[in-house]
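Submitted below is the structure of interest, expressed as structure tokens.
For this view, one protein chain was removed and the others were kept in their places.
And then chain A:
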């Protein structure tokens, strides 16, 4: 059965590593639901969070093939919901009236979002959370008219004191 898997990958922070990884996914028909990349506490290492869907055999191949890449330092599948996941979403909503603006502000407050931009016609909200929270917020404001959405994709870390060691200087 297809399940959602969150994979965290530590890679050497070098040019073309993202190309190498996305190329691997493309040619082996591994479907990426989302991918985020950013720096870590170690300037030589970047962290990628990749969300893939598939059964366990599929996941095993994804992990093994990632591990084969010379620039991949560590790969881990974050299992059993034992992780913190977040996504950032910025959404521009149609709000030509004061009452509309006020309603969206209320919604944003409930979802712990912030108003980051305002114009005569629109209101722009920034919201962070897991995928379902962001989806819920978007569903809520959709009837008002979403003009634009920008989502970063998921990033995640294991809970507790466990860390993914890179064995790097």
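Here is the rule we use: a residue touches a chain if its C-beta (ideal position, glycine included) is under 8 Å from a C-beta of that chain, and two chains touch if they have at least 3 such contacts; residues count from 1.
FYI, contacts and distances are computed from a predicted model.
Asker: Which of the following is the UniProt-recorded protein name of the chain this complex doesn't show: "2-oxoacid oxidoreductase (ferredoxin)", "Electron transport complex protein RnfD", "ABC transporter permease" or "Acetolactate synthase-1/2/3 large subunit"?
Answerer: When "2-oxoacid oxidoreductase (ferredoxin)", "Electron transport complex protein RnfD", "ABC transporter permease" or "Acetolactate synthase-1/2/3 large subunit" are compared with UniProt, the left-out chain turns out to be "Acetolactate synthase-1/2/3 large subunit".
Asker: Of the listed residues A:2, A:60, A:117 or A:148, which contacts the missing chain in the full complex?
Answerer: Candidates A:2, A:60, A:117 or A:148; residue touching the omitted chain: A:60.
Asker: Given the contact definition stated above, which residue among A:50, A:73, A:91 or A:141 touches the chain not shown here?
Answerer: The missing chain is touched by A:73.
Asker: Of the residues in chain A, which ones touch the absent chain?
Answerer: Within chain A, the residues touching the omitted chain are 12, 16, 19-20, 23-24, 27, 57, 60-61, 64-65, 67-73, 167-168.
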